[in-house]
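Reading through the structure tokens given below for one structure.
All protein chains but one are shown at their positions in the complex.
The letters A and B name the chains in turn, as written, and every chain counts its residues from 1.
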Amino acid sequence: MAAEALVELENVHFARGPHAVLTGVNLRIPRGAIVSLMGASGGGKTTMLNLMAGTLSPQSGHIRIAGQDLQKMRAEEMYRLRRQMGMLFQHSALFTDLSAFENVAFPLRRHFRLPESLLRKLVLMKLEAVGLRGAADLFPAELSGGMGRRIALARAVVMDPMLIFYDEPFTGLDPISVGIIATLIRRLNAALGATSVLVSHDVQETFSIADYGYILAGGKIIAEGTPEALRNSDSALAQQFLEGQPDGPVPFHYPTQEDYAAALGDTRAAGEVI
Amino acid sequence: MAFLDFIPNIGRSALQTVPSLGASARFLGASLVAVFNRHFSFQQLLRQIYGVGVRSLILMIVAAFFTGMVLGFQGYYALVRFGATSALGTLVALSLLRELGPVLTALLFAGRAGSALTAEISSMKATEQLSAMEMMAVNPLAWVVAPRLWAGIVAVPILCVIFDLVGILGGYLIAVPVLGVDGGTFWAQMQSNVTFSGDILTGLFKALCFGLVVTWIATWKGYTARPTAEGVGNATTLSVVTASLTILGLDFILTALLFT
Partner (left out) sequence: MERRAIDWWVGIFVLLGIAALVVLALRVGNLSGFAYNDGYILHANFTDVGSLKTRSPVKLGGVTIGEVTHIGMNPKTFMANVTMRIEPKVKLPVDTGASIYTQGLLGEQYVAIQPGGMPQDLKSGGTITMTQSAVNIDQMIGQMVFSKASGSK
């Protein structure tokens, strides 16, 4: 990991009210890499993306992008930094009142005053890169899940960002669309010379494109490394996650108040997997 | 005694009203000022005026017409007992200009346009569109909220004026051709008893205040809705109810201030 770090999280703590989400997280995202963040649902992965994007502030710890501490940034600097970031949301978050073309054109229109012909070319180029130039005039309601995700991807990269965040990009898609998105993530990262942070559950797909991965559990990083290193990790929790084992350090049974074994009588022994 | 749980709930929500009122006031201030933000779009403002204003016209005209006609009837039967039907024009005009015009316009607006605004914004929140905007460094207050807020401030007085005029016409149509009140007296008495600054302008000022309040409540409820299907529904209902009650309460305050 000799490459210089674009994003650094140093001893970050984050709590939502009384509920502690992150308890001392340290990680580095090297420039040019595709790094994955994995972990159980509700573990704080989306929170980490928001922290890195600056939409949330940690209770303690430092978040640095290109060496600059986010907490110390003024609004104007934050604004300029955001223009160099792109984010693909879990459910696309396309603007439902705009066409696909206008969705992709939105950041360009808001931040620059471009002649219409130039803007059109830029937008169509990005749509072509995701294979949807023909869908430019469709509205989000008319797009399938996979197509919508691709339009959202085009929108996320339309300003040629240096840092791209992907929040569960494969969730809810058919296998073909998943393959398309994975290919696009890798291709775009290389073409733009960007750095990508990928939050996902999909171990297989993620490992096929990621250079490095972090596994988040209990508010901390419990394992990190290249995909091979992670596969051979000796952390039982990491193994349970990567192998998809139903029971292990993360128990099958949600902790109950009562003793259900007693409630169910003699018909089943307590803890027996049904 | 679980059924008494509502008591601490009332206390909790009462304690929360003050900070939430403060938060909504900050929201209003930030949104009004956002007109000067680089991301405020005049084009969006026009679209919103079309959406809440132009598309409410038919509703207002029909409602105004019926309101004026009812005023004509009721006013006639109340005044004829005193032989004072010459005052019918004045009655219809003053009722509409001072009270019914602004209040009914605002209530109908809250139901039609206010609920639509809340539903739209809360849906945008639920589908992460507002977060997406923030990620793209576009201030959602400037892009989404401010055009809608100013559209309400512009559209409601316009709708109120049209409401007043159509209502007076409705009253005239009942009073003169149908009930036989003298047309000249109807207009002449009205003209001598209605003042531009005392009645017309104060009514318009009320409408302006109502427009601001309704759109403020509608956008705030949408912006702070819980991002679920239930949250959207709740926010929309609450928006209409809160706006309606606030209009009536504000009407009382404004009437006391302006007309006494």
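By our rule, a residue touches a chain if its C-beta (ideal position, glycine included) is under 8 Å from a C-beta of that chain, and two chains touch if they have at least 3 such contacts.
Since the model is a prediction, treat every value here as computed from it, not as a measurement.
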Omitted chain's touching partners, listed by label: B
Absent-chain contact - pick from B:136, B:158, B:176 or B:209: B:158
Options B:34, B:49 or B:106, residue touching the unrepresented chain: B:49
Residue in contact with the excluded chain [from B:95, B:189 or B:215]: B:189
Missing-chain contacts mapped onto subunit B: 43, 46-47, 49-50, 53-54, 57, 82-84, 86-87, 93, 97, 154-155, 157-159, 161-162, 164-165, 168, 184, 187-192, 194-196, 199-200, 204
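As a convention for this text, only the chains that are shown with their structure count from here on.
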Subunit A-subunit B separation of Cα centroids, rounded to whole Å: 43
Sites on subunit A touched by subunit B in the complex: 53, 55, 78-79, 82-83, 85-87, 89-91, 93-96, 106-107, 110-111
Subunit A partner contacts - residues on subunit B that touch it in the complex: 39, 123-124, 127-129, 131-132, 134-138, 143
